[in-house]
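Have a look at the structure below before the remarks.
What you see is the complex with one protein chain gone and the rest in place.
== chain A ==
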Amino acid sequence: MAERSFKKEVQILRKGAGEELHVEGILGVTKALLQSGVAYVGGYQGSPISHLMDVLNDSQEILKELGVHFESNASEATAAAMLAASVNYPLRGAVAWKSTVGTNVASDALANLASGGVKGGALVIVGEDYGEGSSIMQERSHAFAMKSQMWLLDPRPNLTSITESVEWGFQLSEASNTPVMLELRIRACHVHGRFTAKDNVPPPLTVKEAMENPERDTSRIVLPPSVFLHEKEKIEDRLPAAIDFIKANKLNEFFEPRSGGNEKLGIILQGGLYNTLIRALNILGLADAFGNSDIPLYCMNVTYPYVDEEIIEFCRGKDAVLVVEEGQPDYIEQAINKMLRNADVPTRLHGKGMLPVYGEYQGQPLKEGVEAFIQTEAPEMLGKAETLAANDNVSSADNVVQSFDPKLAAQNVIANATAQPNTQADNLIPLQDLDELVPPRPAGFCVGCPERPIFSAIKQLQFEKGEFHVSADIGCHLFSILPPFNLGNTTMGYGLGGAAGSAFNVDGVRRTINVMGDGGFWHNGLTSSIGSAVFNENDNVFLIVDNNYSAATGGQDILSSKFYVDHRSTQNPIKKAVQGVGAKWVRVVDTYDVETVKATFKEAMETPIKGPKIIIAQNECMLNKQRRVKPQTRAAIKEGKRVVRERFFVDDETCTGDHACIRLSGCPSLTVKENPNPLKSDPVAYVDNDCLGCGLCGANAHSAVLCPSFVRAEVISNPSKMDSFLHGIRQKVIGFLQNRLQAKLDKHAF
């Protein structure tokens, strides 16, 4: 059960030609796939592309009606390999994943696919997880396109451009027998805008029909001697075909300057940066809100291959051109430099010298980069609009790169803004003070997360045994690296937690802990981490966090999900899988039972038994559980059934404000509030109303021998007759004794 349901939204996929759709980018892409006569789709979840998989999953009925096959692939490699269906048959296929991590995983299959080439259109939709909000290492998918000779689309980030690029992506793929990648930046995946729909097109050939009429073309199989011919074909046939198609269909766009503009300058940009660039020009007074600019633009909606002719043509006769290319290395700028050199065009080329070498190109760095470009090449064009940045700030490239730091950039802006004459200037609080007032707020475990108790237990065990080397993995459990747990040394890739710890397979004072989630486990961890550890007789401890879903990517179902899922085989226990590859020491524990988790880790650390010690820590993602259970509980209460709700509470008089509990939990609902005792100044621990009653607070209070302040309140709705009877007796006795106590105190009352 995914975190977000698109069951309602997907009905929009049935809309026909001419209707204006107001949707999220991801949904637009799905609609575009159906409009393109796609025969099969698949992929692997991961931000920012997860919702595309959720949308496809929720639209299976519609896909079926059209004869489109959908596969929820086990990994990006699986998804890429599935595109093999387009090698021999004129089937259009599309897969999606998060890049560059997913592209890394898929690269074996992708390289093979790109080598042999395709007959049907093959489209890979990559969610480029780069810049703000990204959770992965910062790399570009561009390199993959270049090294495997695949084509890379980077359309302007409006829904019309994005949806159209899906359609011509397939055409380009077929015209050049080459798989095509469609790159969508994070915010483009989730941009909510509008576009005009077309009718859905059932695939001209379905996978069923292809399967029933097998065909094969050995020249497309990656096997000598064909492989040597593939190399030749890539350069001599497929590349020219692609370039011809791009030119003929005007996939890249030339924007002429508006009247009064400057023909002598130009900007070459990646399509995905178009909107941000226009805003930067707009703020500088060099473009209007509709994109009519004073400077000619060459917008690369296809960022690979380059159409040399178009670029040379654009640059010829201009004094200077700025290349706006996000990320590093500056592949495009290097290529353009070579083109101009070879063509003997003397236009000056600027790029990374004026724009940040690395990092996301948001509005501020782009504005400063363009301003530096104009300042250098045509300073008379500036001053049309009031610009906040002081001109002397942008004269050297150094300054520009430095001010790419959003904080610094902001301070520049504010410094200049507050430099205005102000009668109260003396009373102003310096903005630098914000540095102390604004603590970082990284992402972390949610309220009631079942993974938190595991790390509480490990942290407590560390107090006893000393620090462990912890090989972490991709997934929510990675948040263990942050305070308050501070556990985890490396993260090497999805499902590779165990593999990343494999060098430490030697005798030591303390065994290492190798973490993996159930998502990573089924992605590849079973073989690369566990299988390998069994085979090499790795003596360390392996933790598999089993929370029923691929939780970090949005709660998608996996092989070991506990519930019955339509169209899928679930309920295949991880325990059986690891035993199947030969693991001997396997324990399954409930994550919330901190005492047992701690004892199990201790046993795993100390047991003389050889081979990997595998601990499967199970409990459900609480937010997913809430989504499932809350409506049921509400209904039960309404029906008059006896329901017990639990939540935690801290006695504010008993709490001494030491916050040891918080250092073992970090749960957002375990927070602090004012000390009710006016003599005390330290805030006391406080459980707010978001508490889900997961039980960790109590378990920690016990296992770490914390303090007597923790209370679990059991709230009984619709109490039974027995409840009421006992309650009456209790109230009487307790009330009597409480009155006696009060009477004693009253003797000295003030």
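We take it that a contact is a pair of C-beta atoms (placed from the backbone, for glycine too) under 8 Å apart; a residue touches a chain by one contact, two chains touch by 3 or more; residues count from 1.
As a working rule, contacts and distances are computed from a predicted model.
**Student:** Refer to UniProt and select, among "Indolepyruvate ferredoxin oxidoreductase beta subunit", "Urease accessory protein UreF", "Na+/H+ antiporter subunit E" or "ABC transporter permease", the name of the complex member that is left out.
**Tutor:** Per the UniProt record, the undisplayed chain of the complex is "Indolepyruvate ferredoxin oxidoreductase beta subunit".
**Student:** From the list A:W151, A:Y274, A:Y494 or A:F521, pick the residue that touches the absent chain.
**Tutor:** A:Y274
**Student:** Given the contact definition stated above, which residue among A:F479, A:Y494, A:W522 or A:F601 touches the chain not shown here?
**Tutor:** Touching the chain that is not displayed is residue A:F479.
**Student:** Looking at A:I609, A:A635 or A:V715, which makes contact with the chain not pictured?
**Tutor:** A:V715
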